[in-house]
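Missing here is one protein chain; the remaining ones are kept as they sit in the complex.
Right after this comes subunit A.
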Amino acid sequence: MTVPAPGLVPLTLTVNGDEVARMVPPRTTLADFLRAELELTATHVGCEMGACGACLVLLDGVPVHACLVFAVQAEGQKVETVEGLVARGALARLQAAFHERNALQCGFCTPGMLVNAYALLERGDVPDREEIRDALSGNYCRCTGYEAIVDAIETAARAAQEESVG
């Protein structure tokens, strides 16, 4: 049996605010497309089965596992990765809080954590620690033990609230 070379299909989508048009093999995942084709390597691949959360990106504003989405499924949609969120300053409070609290060690899970934390904080309130832990239930971190991450997200949420109140 031989495997035919997969045909390419056109794909147009918006990534971090820029319109991107490429020909892609239909089997390419969004994670592989972002990493290999667009060199947006902050989106990491840890399990390729939606279990670890390292590949989370925003698809039309909602966190999705880029390893479980084919690139062609994002046709016409808006993808935002950590690179884009950082560039527009959307993660500044989270970045500062993670840094101050040392809420990362090897950093491989961090982009997925930041994407998920960003979506959680977009709700606009200050989630309690149980809610934060629950929200992170699909983000695997082998280094930190999670507590510092929970602390950092809580701190960033409070900072955001104080700023909006102030």
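We adopt the following convention: a contact is a pair of C-beta atoms (placed from the backbone, for glycine too) under 8 Å apart; a residue touches a chain by one contact, two chains touch by 3 or more; residues count from 1.
In the analysis below, contacts and distances are computed from a predicted model.
Novice: When one chain of this assembly is omitted, its UniProt record names it as which of these: "ABC transporter permease", "Stage III sporulation protein AA", "Xanthine dehydrogenase family protein molybdopterin-binding subunit" or "Peptide O-xylosyltransferase"?
Specialist: "Xanthine dehydrogenase family protein molybdopterin-binding subunit"
Novice: Which one touches the absent chain: A:59, A:90 or A:149?
Specialist: Here the residue in touch with the unshown chain is A:149.
Novice: Which is it among A:52, A:90 or A:126 that touches the chain not included here?
Specialist: A:52
Novice: Residue-wise, where is subunit A in contact with the chain that is not depicted?
Specialist: The missing chain touches subunit A at positions 1-3, 5, 25, 27, 35, 39, 41-42, 44-49, 51-52, 54, 81-83, 86, 91, 95, 98-102, 104-111, 114, 129, 132-134, 136-150.
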